[in-house]
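Excerpt of the complex: some chains, original placement.
Order of writing sets the labels: A, B, C and D. Residues in every chain begin at 1.
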């Protein structure tokens, strides 16, 4: 089960299924990629055009003409910093939840989940007023903080599961070897939980990158990320589909890269052979 | 946001507490807790308070006077729209999350078992999740556009859709459509998390099960599922909660229409808060949603996650 | 002169926010001239429609005064004015130090439109940024086609020409409706979206109906949205679905515009500020030169279209309102207005329309006519909510969940309870 | 000066009491072997001493300082875990090097110590491997290497040789002995192998159900077990015991009777080690008649299982190719000097 049972027909079947999945997942995206090189006329041709004479006007039009490229930078800054913060703050907490035992632990743990439950719509206004009173409104910090605290629940919950998978004797060994408890976590356990951390990081990044409401409300015009920019292309003079597509495509690139890089951590069996039993 | 009291088995200074060089444990949880408390719980309580007032940004006569439970009374007694959208949302969550989980888990298993170098494949599979919900909404609106939509075109071409029919304006098709699109977007989430979960499973119990004569199915049921249980619970909880808040995609695609066929509770909340600026009532709506989600989750949590709590020190009673 | 007036404020910066539209882009291109002249820097933030509205709402209610000039759809006026978020313009106009003598709104603007768009409760809060209205678009080439003419005459017994009344409008739609050839008679904006409401208002008004029985948008009055005329208008509107694309119930201006641009529709009711993209812009449209424009067809209520507009406003919390006023005043000047208009704007100044360049635009006349006959709609604080109610009910009715009467009765009930005592129901619903 | 378990008790969250007020004190530089049946608390004792478990009662003293609340890393102890607990993501080399890296030792230094240690334990060839690629015994040796490489003042080893073959064990034994002699460090060593215990220990502590039952030099533990339990626990095979009555220097149990001088009258448990039973011929004085049940060859000796009526016992004698057929009579003699007497009730040693 855990080892790849490489029986021919099954492998073939598996790949078939996966292929279908990839096609389903990818086709709309590819269509958008194509759309980003289409004129409005080509885009709205009554039969879908897969072959057409591409226009390269959309990208410059939106990123230079509409000056959207700084938005991409903003998105990057916001997502990267909030992801980093999330892992930095969330992982240790998760570790404690997985290992330590203190009164009310489980309550606190569940509490983290509850922070995710209220509809953002109605948290947004209070948050706006709160940040205004803090004087942080219209700054990038505001969103970063918002996103971080919002994704913490995800981090804490996901990471706990992964840390719990690691035999505690390994922490103990590290401690015996002279590490502080924190040291053991940072230098031994964290690497062992790499797959979990990787997955979590990817999710944090994506969620932050794509978040709209807080980003829209808390940041000033100059600091607004791409998500906030996209609707700006939906005008009564007609949605600028080519440009929407262009933005969508560009917006996915960083995530694609980030995900692809982080995926290296997604390897199996890190804890094999650690302990007996 | 107060969580339901979940009794935990803590007996003074136990191994864990001691191992964490004493006190360090809670200390490490502190930053996260503080952050969350200040920036989420604070606003949340403000919201709860607002729910007891008549605050409105539209009506100059309503400057936030305390009105007790009027808003909730109105919500309970005479707001069919809310309940309508609420039930719709429940339906949406259950169907979507269930499908996402099944498909996503299946894909994760296949990748895990049959794909050696899964890096590129997984990345590609994750693409739908990488698109901003706003973009997803726009994109699918375009793909399903009755006259120029690519998907529509091929649906009609293969005869899955009548020539004079369209998806998003078809009362009987529109809800399935948004569910399908949510599945399209969030199945990768399940895949990713479950894959990571599978990756970190120990090997020996599986070998043991093989020796004990268990076939693939039994092994899956008796060994893999229990070991993955915390992760599974996590996936379902997170997806469930997030699905409950589904907004951008649907709002952009259908605006809740035709009629109120796709008006999810979050869309309703949006109208109340950001269109009518009836914040008092909006807060009440939000709180109601929060309450239900909270109850559902804590029930589920106790049922599934709790009993699979990784560090359950109590011995499980043996069968007679 | 402007320079003198601006002296005291030179060096200040004013920030304004509005919907990301060509006219606003044009404005931001003009702003540097203003800065050169006055030393007042103008920063422009462009958001999507609802984004712009929400941003402003939050800004005003938090009273932090980030914006000195806000450009808002006049629907919002009620909210702002009644909550005291806006500065009246009169004092500035009265202030000789600021007032540009050559600017005479009483003469230079469409009075009806101006009073609706920028005034509330008899108080002046600003000047129109755009005057928007909807009128009839039709495929001039099709209507002029000899074969069609004969066929049409044979069938309907009168000559094929741009519809003068709603019966003709429907006949033409029916005649040209040939889905198999990829041509539809018309295209309705049936999505659950303001577009639906805007479009239907044209029918409602020209059928002689109305939402409230009032003289101006800022007044509260009896609810008449379920009047026989109103019901008739909705019935008629729904009857057009037969000649409209299958996906109409999910279309709004964006889609119908695309349809028009792709030569898939014979006639429809559409916004004036969208005309540019269809009738002029070759990169976007396949029907340049093949589109005709005219004011909406005649109904019992006469030839009346609904009127919408965005207006310049100055928030109470603005840090330098005078500078803001100066800029607005400057923008209202003829040259700037013309410039804007030619870039896809919709000026509030008749003289702009008379200019030769504008007359060249195929839709100039239709615009002027419509601007004259524009009819107000509610700008009360609750207007947004009213709109929401109507959109919802109209959508259900289109989706066949409710009959026209049921839908409008329901709307009437809700609106009446929403507005309270000032808005009794003239047509009790059972 | 030394290590002291002062009334240490440990009750686990689920209520299992692993240690009941364990009192144990020994000097630094000693080589202490913990013996005891499975589940008697050996591992727990080590873990408490190491600081991995917090005792629910009592104190741990090192050189007079109370270290009960001291985090493990400040106790300067190394430990071999009963289940290795290797860093599965690090190579064998890095596993061994880790304690040194933590202590910021110079790279070359580290390299030397690691390779020395690895050669000593004959795992030099596997330094590049990951733990998952090792055999049980190899993994165990890595664990040992990791604990020894930084020469901790106190080295706790929980059954560190259990997965090694006899030859390697012997080798390790001598190496440990040498290390102990040379480094003068303290060792606490858990084992089930009595030969190891005998040869390595300066003193042996026998645990039972979380209590200390005897703490003496190996010889003494073997020759003068403090209780019936110890007597029966030590030795392979275990000591033979008979419950009977003693009257006027004569012991009777069933139809066994033998002289047992110098033991007070009354009910008593008499014990004798299998190898101290003498096989004599029927004629001999005070020979007791038994019948052979089975014989078992344990080179270089044979074990003869004999019975007489209800009572049965084992005799160990050098294998001189003599065979014992089932049922054949066998006359045995119990040299008085070899007899152990224990209280019939408490099991405490009488003489």
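Just so it is clear, a residue touches a chain if its C-beta (ideal position, glycine included) is under 8 Å from a C-beta of that chain, and two chains touch if they have at least 3 such contacts.
Every value quoted in this text rests on a predicted model; they were computed, and no experiment measured them.
> Summarise the composition of the whole complex in this file as a formula built from the shown labels.
Every kind of chain, counted over the complete complex, yields A x1, B x1, C x1, D x2.
Here is the rule we go by: only the chains that are shown with their structure count from here on.
> Roughly how far is chain C from chain D, centre to centre by C-alpha average, rounded to an integer in Å?
That gives a centre separation of 94 Å.
> Suppose each chain is reduced to the average of its Cα coordinates; what separation in Å results between chain A and chain B?
Inter-chain centre distance comes to 15 Å.
> Where does chain C touch two or more other chains at once, residue-wise?
In chain C, 50, 54, 258, 262, 264 touch at least two other chains.
> Residues of chain B touching 2+ other chains?
14-15, 17, 19, 21, 147-148, 274, 313
> For chain A, which residues are in contact with chain C within the complex?
Those residues of chain A that touch chain C are 39-41, 44-46, 125, 128-129, 132, 137-138, 216-217, 220-221, 228, 231-239.
> Where on chain A does chain B make contact in their complex?
So the residues of chain A touching chain B come out as 1-6, 10-11, 14-15, 17-18, 21-22, 24-26, 28-29, 31-32, 35, 43-48, 89-90, 92-93, 95-108, 110-127, 129-130, 145-146, 148-150, 152-154, 156-158, 160-162, 164-166, 168, 171-172, 175, 180-182, 193, 195-196, 198-199, 202-203, 206, 209-210, 212, 226-227, 230-231, 234, 239, 241, 244-245, 247-248, 251-252, 255-256, 259-260, 263-264, 266-272.
> What part of chain A is in contact with chain D in the complex they form?
It is residues 101, 167, 169-170, 172-181, 183, 188, 191-192, 269-277 of chain A that touch chain D.
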